[in-house]
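Let me begin by handing over the structure; questions about it come next.
All protein chains but one are shown in place.
Let's turn to chain A:
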């Protein structure tokens, strides 16, 4: 029997999730075609505000990439709009073709509601709904300064926070008395406003916009009370409007959305609607959790699996703005029969309010601490009488009431609201599949994969489920191939005089004789460190960046970042870089964070040619090694400079370049305590003062910001170099591969490290050992250019 043709109009989260659910149930049942009018595959719209807030990139929010569609045999037409549904012939006409169907799913979603006021069509007036809107906002922020967001609801505030992050001056216009008035009560709304004001957001409350002012581009807003403000960008975030025109033209009953029954069926037995465009029982939902619940029901129905039908959803809300944790669910207005219980802790600015009717929980508002959100939401959904519960309890000893949420949580309670995953689903996955990390739980169950707010609870469940095994289940070894720790390995390598990685794996009984992507580079590093003269480096165990001496980019191209000692360059170098960039059509030239020039988007085959033409040394911007020595101009030009910071920076960089370290290693030399080069967050940071040089160690400005600690103050440049030798070598000898100096220092203890590297005998010994390791080092680019065998690595064969 030929497969039935299933056509879906709309390529968004609700629709594609429905298709995933169908594929899970019966991948062979339908021939699937999807039409989407955006030029992207399915992406996570909830995360758009994270793009605006510089937390994610557009490619990171793609949920299903093109290969997913291809590998599931789904025909995808993007950038194509459906225009007409012909219900007599079961055909949909798009801007490019006619497509016939047996079953049709309308998943057209909704669009941003734009106020019907004069000027709403001016340039610079946007909704906040798509990747295109988001990109437009980021683009605008580069040219203009002032932004106005109309609407102080969830979406408006996330947009406003993002525009602040883009460097704009942001004002939020809100009609009601307090922010997010449908989800928050007045008190929580005020707390939120105060916190956002502290972040720099401005507010105009109880303001109704009358008109948008401007000739071709927006220049201001006029309000009904006669006042005006100037602005360069207007984002309307006052709500969404379900896309129902197609259904209306096809004479399907519509209200606010396309009317569907409990099985998401429209009035036509072959046509279904799911997601924001559908209206069930008078409600068109705009949050992801109910839409995913609908998707499951529809998938069952279309695969012929019996199902109770969709009964509507209770909703909850959280705001993705850091520093403003809030949670809201259910009915939050006090009436004659709904009574509230409020707890406000003004010491920690935590506000909790629950709303009860007939001893049942009907609403929750949490501000400042939302850890109880899920537990309360589940109580609310169950509609049980809460006679056993204490409504208010103050000053319990810590520990008495903790962890109640996970241990007492029944299996059918929902943990991940976005994806409808219960505690039972998670515990089953943990025990059946032996999962030990939050990442694994997300990979297997989807829990935590959408908004991510439930990850702490998943962690609690892991700990609770695994109990004592939680610790022992976590592998103690450096990777899955061995149970040996880093220290045990080093001791064994030295004791048994193991010379090669193969020998280490064989003698120490690694489970996988060829190792894995984790232990291979680690062993290569340890062996190089222990036997600097005799160990032959294994290029095949190096990560691609260190093997090819270039940083791999997300599209498989590479970057070229030449050495510029202490950030200095000269006209000849700049001319060479410019010529090379032009000749090889380098897509991006950019100054790096380490005061150098990077050429990005270079093809692998071009790398050696470019290095040859540049005739500069490798900046080693790709390795676990000394990266840069960021330096200021110091006493050479700066009127505050106390020492020649440039010369010291260059000396440090020349002495320590090309040495392998457990992780990347950055230095900084500031000419005075103003520390323009941020020496306080460098692995080895120098601050020059009138009487010498302050040496700071163990700083890190990355994932976890760690302030460097003052090691000592010395009088001469030579001492700075000597102490650096000892520090680098001690880190090399005792560091775990992939461990930065900050956690290393914490593990070793500052006092211990200070004692070792400032002790004259130890210092001299460490310095000698490092000199031995440095002896054989050379510029890797030059080595490639001088060795035809090495150049073969860059060849691409064409046959």
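One rule holds for everything that comes next: a contact is a pair of C-beta atoms (placed from the backbone, for glycine too) under 8 Å apart; a residue touches a chain by one contact, two chains touch by 3 or more; residues count from 1.
One rule holds in what follows: contacts and distances are computed from a predicted model.
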item	value
Protein name (UniProt record) of the chain left out of view, among "Phosphate-binding protein", "Nitrite reductase", "Electron transfer flavoprotein alpha subunit" or "Type I-E CRISPR-associated protein Cse2/CasB"	"Nitrite reductase"
Selected residue (touches chain absent from view) among A:7, A:210 or A:548	A:548
Full-complex contact with the absent chain, from A:216, A:517 or A:572	A:517
Per the touch definition above, residue among A:444, A:535, A:609 or A:754 touching the missing chain	A:444
Residue of A:347, A:775 or A:796 touching the missing chain in the full complex	A:796
Chain not shown, touching residues in chain A	59, 65, 67, 71, 433, 440, 443-444, 512-517, 520-521, 539-541, 543-544, 547-548, 552, 554-556, 604, 792-793, 795-799
